[in-house]
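A single protein chain has been omitted from the complex, and every remaining protein chain is retained in its original position.
Here is chain A:
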Amino acid sequence: MTDTSHPVPGAAKRRSLLDTLEIDTRLLGMIGAFLVLCIVFNVFTDGRFLTPRNVFNLTIQTVSVAIMATGMVFIIVTRHIDLSVGALLATCSAVMAMMQTAILPDVIGLPLGHPMIWVLAAITGMLTGTLIGAFHGWLVGYLSIPAFIVTLGGLLVWRNVAWYLTNGQTIGPLDPTFLIFGGTNGTLGETWSWIVGAIAAAAAVAILFQSRRKKSAHGFPVKPMWAEVTISGIVVAAIMGFVATLNAYEIPSRRLERMFEDRGEIMPEGFTASYGMPISVLLLIIVAIGMTVIAQRTRLGRYIFATGGNPDAAELSGINTRMLTVKVFALMGALCALSAIVASARLSNHSNDIGTLDELRVIAAAVIGGTALAGGLGTIYGAILGALIMQSLQSGMAMVGVDAPLQNIVVGAVLVAAVLIDIIYRKRTGAKI
């Protein structure tokens, strides 16, 4: 390409810096886009966008879509699509709502607020999601029905199974033990948030240096020590900064007063407390780590990407691609159930329209995050960042006061533009897909 033969002064140096640090430029671009978005909204909302309170809300609003988006990455990487995730979420949510409000207390006789309620409800929901997902996978893998058709049918079927199960009624309030997954009702508090942050930072640095040690042991080239330290510093700062922001959001004093009243106490003068990290966000982080490990460090993940890259080659290498399809869809179903827990707990009830249009948000998040619809390419962190960008765009525009139809027009346009930019980027960097 011509632009490499005539480097702009300074550009060459910067490129080599990025090369030395071995940072994914694509990831960097996405983070950059996200930061620009945040700053623009912050200016237009007179500084309300980047307050701890809004960052807190943004994260808990993103969790549900982000969890499903990680599963959608595997689906799209294997050259399939899942249009039924929103409907599947609704069915799982309906099943769990009925478990905890009717079946467990009335049929089994567990008292409301019993700690086993959320456990049993969640297990039932996860089983439901996994089985339905596996069924979709079986239809796609073994009966060779295109995933588009199977899940388009599934979209109608599961949306209305949820309706049928609940007679279209809103079921609530959900059990207090279950609501801890919703966000504000279940947070770690200041101290535990710092502890979790510290553990995460230590683990991240340990992993970085562990991989360096392994590379040296095999005699592979490693990046210079200062690069390793710089990356570690950025990672630690990002994790701790995130925790600090969440910890800066204090529980409103009226709410605190009520919490003290519930315990029959009076709030001391000048008492303050922070929410800290929501349990739902912790859940997303665990899912993200788990899915990344599956993608990069397990045979399942290797086979998912190999099948996406060349299904025939995967088959000839002895990979059972049909069973793989079942596994990928089952995993997607399980993640839909997990999202259903978070989404219904956040609303504190199951409503008939829960998860409506989530399939589009989830697919958009995965695609904006760099998952190629042609298959074989995609990252978990990209999908989560994609979900975060979508959510920021949506709530940022709402805060600025953009009309509802305009909001959707912008989101739709951004989706198409993001893919176009991705195509151009990949052409520039010489990737074939």
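As a working rule, contacts are C-beta pairs under 8 Å (C-beta built on N, C-alpha and C of every residue); 3 or more make two chains touch, one makes a residue touch a chain; residues count from 1.
Convention: contacts and distances are computed from a predicted model.
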| item | value |
| --- | --- |
| Identity of the absent chain, which is to be given by its UniProt protein name, from "Putative LLM family oxidoreductase", "RNA polymerase sigma-70 factor, ECF subfamily", "D-xylose transport system ATP-binding protein" or "Protein kinase" | "D-xylose transport system ATP-binding protein" |
| Selected from A:M116, A:V293 or A:L420 as touching the chain missing from the view | A:V293 |
| Residue of A:A314, A:I363, A:M397 or A:A418 in touch with the missing chain, whole complex considered | A:A314 |
| Of A:W118, A:Y249 or A:F305, the one touching the omitted chain in the full complex | A:F305 |
| Residue ranges of chain A at the interface with the undisplayed chain | 214-215, 217-220, 293, 297-299, 302-303, 305-310, 312-319, 376-377, 430-433 |
